[in-house]
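Structure below; questions to follow.
Showing just some of the chains, left in place.
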Amino acid sequence: MFSLEDETFQVFGICSLLLLAKMTFMSLLTSRQRIKTGKFANKEDSYFGDKSAPANLKESLKANDEVERVRRAHMNDMENIYPFILIGFFYCLTGPNSNTAKFHFITFLMARVLHTIVYILAVKQPARGICYFVGMLVNASMILQSIAHYM
Amino acid sequence: MFSLEDETFQVFGICSLLLLAKMTFMSLLTSRQRIKTGKFANKEDSYFGDKSAPANLKESLKANDEVERVRRAHMNDMENIYPFILIGFFYCLTGPNSNTAKFHFITFLMARVLHTIVYILAVKQPARGICYFVGMLVNASMILQSIAHYM
């Protein structure tokens, strides 16, 4: 059932890979923010900072809200996207209706992409809350359907 | 071998899905704790706070021990449950003895459910240490058996 001929699995694969690509991009964004703001987590990382600026180790190790925001968004992805992919593998094996399954995958993809945009731009709530909740509902729905099938 | 007809894989699937359901529930618990205590990670989230209370942004962004405890428990899940599921996939492919395998899966499930309860209720040590260690032993055992088989 894990086959590229299976359209359901194919859509699952594309959505998962796009989300993982998004997460990889978030890592790069954190590094860029750290270098831009000169805020690092490790003392040895000041190597990447602005050499012309007077070194101030204590200052450079302080948390910075711009950096922390990207980190929290990334963390939230780890709490939601990893489960989505793991659940998805089990879910695909239950042989779900193809349209229902694709609806789940694409809704999750859109919810999480919007979640990141809304998080980074610090859009007014409840925008992010809604994106988060939609993603979680998709995961919960796939879990319930899969458990029902495995029992 | 990833088939619902295979009883070993079926038990693996149910244990994994129950653990992922538990983790989803932890996310909701964090949100609930944040709203209850009025402690948020982002400035825009005070939207969800008590509107009658006088707004105090700095105060609301302070870490709160009740919130942080749930977060640490959730984090610990990410460090242990995700590996369990990933290892489990490889382990199932080695065609392990069905009873041995089911013993691993169910022990892990129980250890992690107890771990969460003990963590949230702040039960005296070494209760949590034992739950944690049992889960880790299951993972280590599956890793060793799988590597031996793949070599």
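Letters A and B mark the chains in the order given here, with residues in each chain numbered from 1 onward.
Keep this in mind: a contact is a pair of C-beta atoms (placed from the backbone, for glycine too) under 8 Å apart; a residue touches a chain by one contact, two chains touch by 3 or more.
Bear in mind that the values here come from a model prediction, so they are computed numbers and not experimental data.
In this structure file, how many copies does the full complex comprise, given 2 in place?
Whole-complex copy count for this file comes out at 3.
Everything below uses one rule, namely that only the chains that are shown with their structure count from here on.
Can you report the angle of the rotation that maps chain A onto chain B, using C-alpha atoms only, to the nearest 5 degrees?
120
Calculate how many whole Å lie between the centre of chain A and the centre of chain B, each centre taken as the average of the chain's C-alpha atoms.
So the centre of chain A lies 18 Å away from the centre of chain B.
Of all residues in chain B, which touch chain A in the complex?
Per the stated touch rule, the residues are 2-4, 10, 13-14, 16-18, 20-21, 23-24, 27-28, 41-45, 47-48, 74, 78, 82, 85-86, 89.
Once bound in the complex, which stretches of chain A touch chain B?
Residues 1-2, 69, 72, 78-80, 82-83, 86-87, 89-90, 93-94, 122-126, 128-129, 136, 139-140, 143, 146-147, 149-151.
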